[in-house]
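Here the complex is missing a single protein chain, while all its other protein chains stay put.
Note that the chains take the letters A, B and C in the order they are written out, and that residue 1 is the start of every chain.
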Amino acid sequence: MKRALVLVSFLFVGAFLLVAAASLRPFGEPALTAMDDHFLANAQREAAANNVVTAVVFDYRGFDTLGEATVLFAAVVGVLALFRRLQEDER
Amino acid sequence: MNLGNMPFVAAALLILLGIYAVLFKRNLIKIVLGISLVETGVNLLLVTLGYRTDGIAPIFTLAPRAGPMVLPTPQALTLTSIVIGLATTALLLSFVVWIHRHYGTLDVRKIKELRG
Amino acid sequence: MTALMTQHAPVLLIAIPLLGAFAVPILGKLGRGARDAFSGLIALLTAALAGVLAANVFGQTGAASLYVLGGQGFQLPLPSGMSVPVRIVLQPDGMSAFMTLITALILLAAVLFSFSYWRDRSGGTLYYSLLFLLVAGVFGMELTGDLFNFFVFLEVTSIAACGLIGFRVWRKTSQEAGFKVMALYTLSGLFVLLAIGLLYGQYGGLNVAYVANALSGGTLDLIALGLLLAGLALKAGAVPLHMWAPDAYGEAPAPVSAVLVANSQASLYGLFRVLFTLYGPAIRTETAGWLLITLALLTIFVGVTMALIQKDIKRLIAYGAVSQIGYMLLGVGVGLAVSVAKPDYGFVAMQGGIFHMLNDAACIGLLFLCSGAVIRAAGTSDLDRMGGLAHSMKWTGALFLIGSFALAGVPPFNGFASKFLIYEASFRLSPFLAVVAILSSILLLAVFVKAFQAAFLGAKPSVPVRRTSAGMMIPMVALALVVVVFGLFPGFFLDRIVTPAVNALWYGRDAYIGLVLGGG
Partner (left out) sequence: MKSGMSIIVRTVTRLVYGLALVYGFYVIMHGHLTPGGGFQGGAVVASAFALLLVAFGSAGIKGLLNAHLLQTLEELGALAFLGLGFAGIGTAFFYNLLANTGSCFGATVALGPNVGPLDTGGILPLMNWAVGLKVMTGIAAVVLAMLIGARQEEAE
């Protein structure tokens, strides 16, 4: 019973995803690229960086990168916390 | 459905494979692998979204020719999401280590003290 | 200094807890005193910043404001005649400011409580670091005006929360819960990311206002909506995607459970933001509203009935918390269902649902802190094996009772103020909704009174109990004061902070978009 339910939901998600993939715009022809064209045209002038991806990562979307660094920090702190040295009464 | 969309469909299939593993596998490690597969599929979708036909990498250092460049934003997003995937996988595997230590097994059917 | 704080309050609200999280492990090497003092300072500063932001936003009756990160000027979303905002934007409006107030309140209480609750445990600095990371993520989710940024902060909260859930590694169950919650949180995050990817692929932008303006409501938009709703409902703990919630709330340390409630509410905020601001008229809002109402009734029903059969005090409260998510969904769902015609009672329903977020955070937070004190005193979390605690813990018992009454919506506590609005408005839409909501509340009262009786009444326990220390008592009393004051003067707070928050969701879509894209 439970397995059947899981199977049905799996098939549902599958159909959902395939429809999404099929109804996306054609591959290789992005329609609206104003934001990305701005990056390509101005990264060298505004961020003085040849690598546009780095300019996006650290300049235009620097706050995302702070969040990303934070995620990694959280994972490191979490793993260190899981393997920390325990006290006697905590074994 | 046009065949030009096959890269998106491939990414969707990868996501589905991952979800299949999460739902139907009984070994915790395999579930972690399934989650990683879903992450990879989503990342693949993001990158394919940024492709422009005949585009070159968006880097000006010694660029081979002055042609159209692929979109840089999806690459930046993918970079972020790869690091996030790494972080989740590390934490999940740490939990797996502890679960193995406590329960002596990785079989989800035997790890069910939390019910109801 | 004050100008700096006022102008940059939105970003500082995220950056200061992050600073705390990064610096606590270093300062922790100086000893416990330095660690606690620094944590307290960061928590106070954060709360002050939330207050400043709220004063700013509510001073302008909840209108949205902008903060452009890394721009030439922080209030300039579209320099030099561009049509797409290219930088990440923080866009706090009434609703965001309201949510940050809730989070700051819970953060203060949790940190204060942890000072004594976590005194003789190992890994204290890591604990505070994760706590601040969790809160920074919650603030980020509430303030950001950028889709991908929202996802990043969602993941910050997921990972920090799971680190905290599994923190007591010596408990088998905490590791099981940690794995389960992390797996589900990751999947929910990936659903959200997938939806964001689809929207980006379609419209080439990530700014909420920009995408909201461009949305057409086609097939792909609806698929993205479905993914966003599934991901955020899972993270908020709405039935049928609630299976992680009791494990998470039950296995986390008590103060963390309180913060996790704020985390769930941030996801709920994301859900509301998606429905009202991102999509709004682009979808058939009646259908979405009734979907939300169905989820709400299921959540209320399952939460309360599962709470009935719990033997573990924290899991019992956890199911209570799940059921309360249902009330918020009910209020907002009723509002969404009628948001085209905009009748009066729709606004009232929204007021009830939104106000209930604050009330729920306060009383569930209070109950979780009480449960922490109770478990510490009795040495067990099993209700069948405790009893008679009232002999030595009168005050804790009284506070637990206040929390229970407030949760069940008994006047004059705050839960009544918001639940009454929800009953009243949902009755206007369909009496059936109100009946289910009221009956469930009564049942919930019975559940909690039974739990109170099991834990506090009865014969004096034979072993001496560990009394609640003053350091734990202060945050509990503070939350109880919030519960009582909001219950006694609901009108005051309804006018000052709830109505602007509701306005931002209910009427504010055009202003939200216009602020970024110009025009109106």
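Basically, a residue touches a chain if its C-beta (ideal position, glycine included) is under 8 Å from a C-beta of that chain, and two chains touch if they have at least 3 such contacts.
In this text, all values refer to a predicted model and were calculated from it rather than measured experimentally.
Shown chains touched by the hidden one, complex as a whole: A, B, C. Remark: the omitted chain is touched by one listed residue; of C:52, C:68 or C:357 this is C:68. Checked against the full complex, the candidates A:13, A:35 or A:49 give a single residue touching the omitted chain, namely A:49.
Against the chain not displayed here, subunit C makes contact via residues 4, 8, 11, 15, 18-19, 22-23, 25-26, 67-74.
Interface with the hidden chain, as seen from subunit A, comprises residues 44-51, 53-55, 57-59, 62-63, 65-66, 68-70, 72-73, 75-76, 79-80, 82-83. Although one chain is not drawn, its touching partners on subunit B can still be listed: residues 57, 59-63, 66, 79, 83, 86, 90, 93-94, 97-98, 100-101.
Throughout what follows, only the chains that are shown with their structure count from here on.
In terms of their C-alpha centroids, the spacing between subunit B and subunit C amounts to 28 Å. For this pair, subunit A with subunit B, the centres built from the Cα atoms lie 9 Å apart. Shown for subunit B are the residues in touch with two or more other chains, namely 15, 19, 45, 49, 73, 77, 80, 84, 87-88, 91, 94-95, 98.
Each of residues 20, 24, 30, 33, 35-36, 39, 61, 64, 67-68, 71, 74-75, 78, 82 in subunit A touches at least two other chains. Contact residues of subunit C toward subunit B in the complex are 148, 152, 155, 158-159, 162-163, 166, 169, 172-173, 175-180, 182-183, 186-187, 189-190, 193-194, 197, 200-201, 206, 246-247, 250-251, 306, 309-310. Those residues of subunit B whose C-beta lies close enough to touch subunit A in the complex are 1-2, 4-9, 11-13, 15-16, 19-20, 23-24, 45, 48-53, 58-61, 69, 71-73, 75-77, 79-80, 83-84, 86-88, 90-91, 94-95, 97-98. On the side of subunit A, the complex with subunit C involves touching residues 16, 19-20, 23-25, 30-36, 38-39, 59-64, 66-68, 70-71, 73-75, 77-78, 80-82, 84-87, 90-91.
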